[in-house]
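Notes to accompany the following structure.
Here the complex is missing one protein chain, while the rest keep their positions.
In this document, chain identifiers A, B and C correspond to the written order of the chains, with residue numbering beginning at 1 in each.
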Amino acid sequence: MIEYQNILDSINQSVIKEQNKGTIASYIPELTNVDINDFGIHLQLVSGEQFSVGNSHQPFSIQSISKVLSLALAMSQVGTAIWERLDVEPSGNPFNHLSLLELEEGIPRNPFINSGAIVIADILVSNLKNPKADFLNYVRDITGDNSIDYNYKVAQSEKETGFNNYAAANLLKSFNNLHNDVEDVLDFYFHQCALEMTCQQLSKAFFLFANKGNCLANKARLTKSQAKRINAIMLTCGFYDEAGEFAFEVGLPGKSGVGGGIVALLPNQFVISVWSPGLNERGNSKLGMQALEQFTTLANQSIF
Amino acid sequence: MIEYQNILDSINQSVIKEQNKGTIASYIPELTNVDINDFGIHLQLVSGEQFSVGNSHQPFSIQSISKVLSLALAMSQVGTAIWERLDVEPSGNPFNHLSLLELEEGIPRNPFINSGAIVIADILVSNLKNPKADFLNYVRDITGDNSIDYNYKVAQSEKETGFNNYAAANLLKSFNNLHNDVEDVLDFYFHQCALEMTCQQLSKAFFLFANKGNCLANKARLTKSQAKRINAIMLTCGFYDEAGEFAFEVGLPGKSGVGGGIVALLPNQFVISVWSPGLNERGNSKLGMQALEQFTTLANQSIF
Amino acid sequence: MIEYQNILDSINQSVIKEQNKGTIASYIPELTNVDINDFGIHLQLVSGEQFSVGNSHQPFSIQSISKVLSLALAMSQVGTAIWERLDVEPSGNPFNHLSLLELEEGIPRNPFINSGAIVIADILVSNLKNPKADFLNYVRDITGDNSIDYNYKVAQSEKETGFNNYAAANLLKSFNNLHNDVEDVLDFYFHQCALEMTCQQLSKAFFLFANKGNCLANKARLTKSQAKRINAIMLTCGFYDEAGEFAFEVGLPGKSGVGGGIVALLPNQFVISVWSPGLNERGNSKLGMQALEQFTTLANQSIF
Partner (left out) sequence: MIEYQNILDSINQSVIKEQNKGTIASYIPELTNVDINDFGIHLQLVSGEQFSVGNSHQPFSIQSISKVLSLALAMSQVGTAIWERLDVEPSGNPFNHLSLLELEEGIPRNPFINSGAIVIADILVSNLKNPKADFLNYVRDITGDNSIDYNYKVAQSEKETGFNNYAAANLLKSFNNLHNDVEDVLDFYFHQCALEMTCQQLSKAFFLFANKGNCLANKARLTKSQAKRINAIMLTCGFYDEAGEFAFEVGLPGKSGVGGGIVALLPNQFVISVWSPGLNERGNSKLGMQALEQFTTLANQSIF
């Protein structure tokens, strides 16, 4: 019997003492309104038990973590046809590099680099009646929590400064791999990234990936095979150019966001969400990465 | 005494027989409204004499050739300060590659790749009162011909399909190397590229580069040093990834456009303009390149 | 209770019917002396049971699969210090690309691209008394099989045609990331790649990765943490630029070689080795990949 609460407490103790907490993302002003000392973990076992420590009930901007949720919805809507428009290989490059996209003629490397997530957004804009409302409902549904919402200020702020995403969307369009208007797709994409969730809500949202496609309310939202495949993409592509490092050090499928959140999971066992807003030089939560390394060491659990 | 008229006639004879005339640019519908058999040359000597053959008085879309004229105006307005925002090295890559721009953190390789020309457009938008009108007046002034105008349909067509240029402008903006709004800069840029000129008008417009900075009406529009430097950039960067080939085969500073125009010059001697709308696989006029090779061989003149 | 023998038989039936068996590697003459119809599988459970089908006892050239074994020996000899000389990130590029190595100033992306494996070979040459003999003994030891040997003709053949590997080794040397003579390192490397093993031997050799670092004879040859980390690298980097695809379709850590072998494993459960010499266009065994996809589907087992 693993003493999960003791493990979380011990991680919290160790992390509080850390002097260098990383750097808060500053590329949009709205993201800087957080306290560098904020830190929370929530652990949701597939068996139903929950454990938490710190600010696990404080909402933060989930940013790129949302790409896993939009991918899940796109796969459930369109099935394998999405793979005609993007690939599943790691990029080995920072998250905003357009070079590979150009070299590979408009086919994004995977759904978690920005250009890939924009293609997924394009697919959802084509297939949903009210894209923003429908996606929000999907997230609320799988989480079982209607209080989840977009932060509209953050979405607006990203729109005003998201020139790199505009560049990516236009480049995709020049290769005929964006079917809707650039503005419509990015409006959806910026809202998707501006979702605010707590650690607890994140753990619940990702429950279906640890539970063979069935969400917390035990309803099938993905096939078992789809859940497995999304886990594989998280493992190989979930951490920008630190994906190999995370697999090496932590050994769990997961996804990070520049808001400082990380969610990771062990199939059939648990989902764990960590939040600490300071980032390392590769754009992943510095203390979040440390916390997850400690967790898998102490709990002695990983897919490997 | 060189028999220029005989040389032009002989080139015309040889070119008419050519079976493979290349492919007309199709990336904007408006550019396809030309006859693949159109062909014209105009030669303007610095001494004043003129020679021509074929459709030398028929206007065509000068496209990228306009980048030399916008560079000249920017240099005369802002001087050497423009080189803080872009470089003068050949790119060794096709004209639309954003990869280098990303690798070199938003500093375009030279003013003739699209991203460099967009930075020049940004400089002009910042420095001209009525950018489109003022630029048109500048071109009319140096050419001494008020009939020159934009083709507004072509400009509109480029706007609707110019996703790669939107990508470049937004990427520049993400690196803080675009000071005005993307829409304002590209509106100017698309009009600039949509200038329509005849071979004769092109030769007259480029007269100042062959004549130490003094235009046809013998007024100084550039310093001698500025004219020399623009010639150097034309030689090293004027033909996308065929710049070395053109220097090797022809040996003159020059600039091509996807409308099928090419203008080249020998300092203190002449300007020559050729138009044939069929392009080779590198985006330069196929017969235009051939015609200029024959011209420098027959006239036995080059900078080398 | 999973009916493993039925599954292997069923895969064998299905694979025999496949018309397109891929292309045998031809870059060294010695590798072409195999029959395109050769096909074998061997499954070794951690619990001890074994299952096999086809030519599972026929030796073949394991080629790049040997990189996992040399990495294991280097880790057990030198520990974490090896990571000062190479990284653990996926390359997202074909196995022989030197570009990334140059861009990243002589630090190979991971130990499974050629340049990374050459650095590992250099480490072993520095640390072993008789590198070739000692490495062979290590492989015999963990496999419990003294009949395993190098194919010296293959090694010689690689030496005579391995210009790309000579290029990589010299480039590493120019960045001071090769400490021994190029010839000495490559002599070791070419022998390592020229190991011949059967499917059965491969399963036994890789047993320690599935068994927390303990080999078949239940002796500790790696720490549990080292075994876990090598599994992580296999998953993210084991299949050249098809690593993401393999994780996505199969969902097991594994490694392929151009001899047509693939070995994969599920920690604490099993090791499975497949051999079919025809390669797909990305250099991995075509039928081997299919066989493993079918196996994980039918056995319903993967790390995800």
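Simple rule for what comes next: a residue touches a chain if its C-beta (ideal position, glycine included) is under 8 Å from a C-beta of that chain, and two chains touch if they have at least 3 such contacts.
Values in this document were obtained by computation on a predicted structure and should not be read as measured data.
Student: Could you tell me which displayed chains border the chain that was left out of the figure?
Tutor: Result: the unshown chain touches B, C.
Student: Please pick, from B:Glu18, B:Glu89 or B:Asp187, the residue that touches the omitted chain in the full complex.
Tutor: Touches the omitted chain: B:Glu89.
Student: Of the residues B:Leu101, B:Leu172 or B:Ala247, which one touches the chain left out of the display?
Tutor: Once the missing chain is taken into account, the touching residue is B:Ala247.
Student: Mind pulling the subunit B residues that touch the left-out chain?
Tutor: Output for subunit B: 87-93, 100, 109-110, 227-229, 231-233, 235-237, 241-245, 247-248, 251, 253, 267, 302-304.
Student: Name every residue on subunit C in touch with the hidden partner chain.
Tutor: Subunit C touches the missing chain through residues 97-99, 102-103, 163-164, 166-168, 170-171, 173-174, 182.
Please note the rule applied: only the chains that are shown with their structure count from here on.
Student: With chains as vertices joined when they touch, what's the shape: line, ring, star, complete or other?
Tutor: line
Student: Which is it for copies subunit A and subunit C: same residues on both faces, with over half shared, or different residues?
Tutor: The interface of subunit A with subunit C is built from mostly shared positions.
Student: Give, as an integer number of Å, the spacing between the C-alpha centres of subunit B and subunit A.
Tutor: 47
Student: Between subunit A and subunit C, what's the gap in Å when you average each chain's C-alpha atoms?
Tutor: Here subunit A and subunit C have centroids separated by 32 Å.
Student: Give the residues of subunit A touching no fewer than two other chains, as numbers and ranges.
Tutor: none
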